[in-house]
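A single protein chain has been omitted from the complex, and every remaining protein chain is retained in its original position.
Labels run A and B following the written order; every chain starts at residue 1.
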Amino acid sequence: MSKIAIVGGGIAGLTAAVELAAAGNRVLIIEKGSEIGGNVESYGCKAVDICTKCNLCLVDDIINDVSSSKNIEILYRTSINDFRGKTGDYTLGIETDGELYSVDNLEYIVLATGFTKWSELETGTPEAFKDNRILWASELEESIKNRIDRENGQDVIDLGYSPESVVFIQCNGSRNMQEKARYCSRICCGYNYRMARVLKHYYPEVDINMFYMDIQEGGFIQDISFSDLAENDIGCINCKPVRIEKNDNNLILHYENQLTGKTESIATDLIVLSEGVHANEVNEKWADLFNLQIDDYGFLMPIESEEQTGIFLAGTVKGPKDIAGTISDSKNIAYRIKNARNLSKSGG
Amino acid sequence: MYDVVFIGNDIKSPSLSSFQINPAQLLTARGEIGNFYLKYKDDKEDLNEVETRAVVINIEAEKETPATGLLSFERNLDNILRNTRKDYIVIVQDYNELAPAIVSKEGLEKAIDIRKRFPDLNVYYFYRSMRFIDNNDRRFEQARKMGIVFLKYERDNLKITDSRELIYNREDINLKLKDNIIMAPELKPAAVLDRVARIFNLRKSEKGYLQPENIYLQPTLSGKRGVYVLGGARGTTGYSNLTDEVEFTLNEIRNKTIDPVIEQERVVDDQKCILCYNCYRICNHGAIERDEVLDAMKINYLACQGCNACIARCPAGAISIAGSEDKKQSKGLKVMMCENSAQPAWKKAGNKVRTALNLEIEEIPCACSIKKEDLFNHLSNPENRLLILGCFEESCKHINGDKRGQQVVDEVKATLEKLDLNPERLTFKRLSPRMTADLEYFLSAWKEDSL
Partner (left out) sequence: MIVGEQKNIDEIAAMLEKEDFDNLLITGCGTCVTVSMAGGEREVNALAEILQAYFASKNKNVKIQKATVKRQCDFEFLDDLENEVDSTGLVLSLGCGVGVQHLAERFPDKVVLPGLNTSFYGAVTNTGELAERCIGCGNCVLDEYHGVCPIARCSKSLLNGPCGGSQDGKCEVDPEIDCGWQLIYDRVKRLNKLEVVTGYHEPKDWQTYRDGGPRKHVNKEYFGN
């Protein structure tokens, strides 16, 4: 019996798998790591008094559906080395724990191998790496993820020290040619806004400021406005800081006030750097293997119609997307595969 | 039978049969996913009914130009620009509040169009934040390359006076501009949304758009299965990913297999039902309507999403789960866990922790399903304690089940307080499926505190 292969066990791949499996298709997920979930597995709930719409709850539902589905088979620690065959009957040469073999009779292939965080790339803001008071957003995430709402005065979020002020710097690895991304990554404003709200929720006395270029909508359904920021007592400074100065007591950020043109500075205990969404380097391999187009920034695009080749792209392999956007994109890809399947069955 | 009926703007799709109804002419909507029956008046005022598998509500938001007397996006500017004596044209975005991506998009396209057709005019574009979703980053770059002057402002350094003069100060730039000022619109919900919400029994967001913000209703779902809300009917950000959302919606309508979400059927005892409509009003999934033959309410099986709000709130006790038995009286410490938040977190806690805590757990579909009589029953023994775990506000799969649960808890606590029956024995806490560590800590603290 023919199968649908899904490459990547992140949220994009899993969503497509669940949708296709529910319609009775046999689905094979090929995952390079030892667990499914991908990037989102490292994220924690960002609710304060109310839900801030980070969308992680959706992910949990999907992972539960994957584990309860009888039609889904998962290959862990597996990579792809070869691709051959013809539309509707492909074969993938794969490798699991050093063992080489092939899976054939693949009707469709969905590439859902996601993105790379800017912080994972070699280049970056150099100062960031040498001070434990300068964190990537994903490092702060680690502390937030395991927050425990204790009653006895212990820290809810374990940072190792309690900051009196926090500065978020937006647009790292985005909107900058030197950082190989002229585009806006679209997710960082919402991401850091949520994180700032969580900090503010547990430490209402902490001073929070955000350096930004343009405030983006916070995701699929949440707008972020200056009044939202003001309501949550999050200050915003419209520029990228020029220089960070470090001393034993604090960190000083120098920046140009856009109104006056004068240089000003702000001192803080903690700097959190946003991380842009970058293309995964495996995309180049996919482009060669599956005959796909690669854009200026390394994201993938189909050359021929996906319905005709049977090779579909889902999620952030195509460009920056938030969780909800990734989920609905992947569902849509699954629907398109079902459409294509029905058409080919009815002889159309 | 159509595949889809559009309330508002039509979207043609070769693979779906569709019909369009003007929202002002829509009268009633009955049925559920797969079989909706819509009554409407046609242009000749004749009454008609259509049958459809799904419904898409696609109604534009209304546009309002802030600061009166300025030019709007809609206005045809050709004559003005051809005859102007000024050497500039001005576009102002984000005047009162940040504009959504759709407004950035229209503003950028307007600026590019003017620049192309009137190359002699300087184009000044004032903005506070450019919204880059929907490919606006490309438009922004193109506009900059074409020589459009982008000037960022903050609340303090741009003013439009009563005499419609724009004053802008920044560093060494001091501008006073009069005439040729185009003001980007602000979006607000169409007035007709009220009517549509009532007919389909849909909830509205705080700002008056259809459906409150809820992660489970993305990207275009409504609380009612088979009814989708698109674009400006959904909110100002409803336009930001519109192309993808339209494709998603039409593909979902084409593909979604219609299975009941729940295995057990909720039934209304037509002898007990007094048609008070409380269940209809409380059901956030639009799953309940009046059975015209029995003259009692009925629950649409495919639309029902199993939250049990109707069962908990029916004042006549007329709704129940078919074949269910009465619950046994429980003793000691008891935890009621919502299946969408606490239960997944609890399952992740691992067997060791669960065994060590050794608590009586009752799985509930939603915090809204708790009944005050059950709470009183458990707490009638002064040694007993009860913990109810629900979702964070605005994260409930059933829209506001957490609030409904909180309402019951508050009332029960107030009652216990008045009778001096120690209300501290009842606790309500919210958490999310990701908060396993927090849940473990809280449960052991609660248990210790209770013993």
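In this section, a contact is a pair of C-beta atoms (placed from the backbone, for glycine too) under 8 Å apart; a residue touches a chain by one contact, two chains touch by 3 or more.
Model, not experiment: these values are computed from the prediction.
Participant: So which shown chains sit in contact with the chain we cannot see?
Facilitator: Within the full complex, the chain not displayed touches B.
Participant: One chain is left out of this view; which of B:20, B:142, B:278 or B:343 touches it in the full complex?
Facilitator: B:278
Participant: Return the single residue from B:347, B:372, B:429 or B:447 that touches the missing chain.
Facilitator: B:372
Participant: Hey, which chain B residues sit against the chain that's not shown?
Facilitator: The missing chain touches chain B at positions 272, 274, 276-278, 281-282, 313-317, 371-374, 376-377, 379-382, 415-416, 418-421.
FYI, only the chains that are shown with their structure count from here on.
Participant: Across the complex, what residues on chain B touch chain A?
Facilitator: Against chain A, chain B makes touches at 15, 97-98, 100-101, 128-133, 137, 141, 152, 154-157, 170-172, 213-216, 218-219, 235-237, 240-241, 244-245, 247-248, 251-252, 254-255, 257, 340-341, 344, 391-395, 430-435, 437-438, 441-442, 445.
Participant: Residue numbers of chain A touching chain B in their complex, please.
Facilitator: Per the touch definition, chain A meets chain B at residues 22-23, 43-45, 47, 49-51, 53, 55-58, 60, 64, 145-151, 175, 182-184, 186, 212, 214-217, 220-227, 238, 258-261, 324-325, 327-329, 331-332, 335-336, 338-339.
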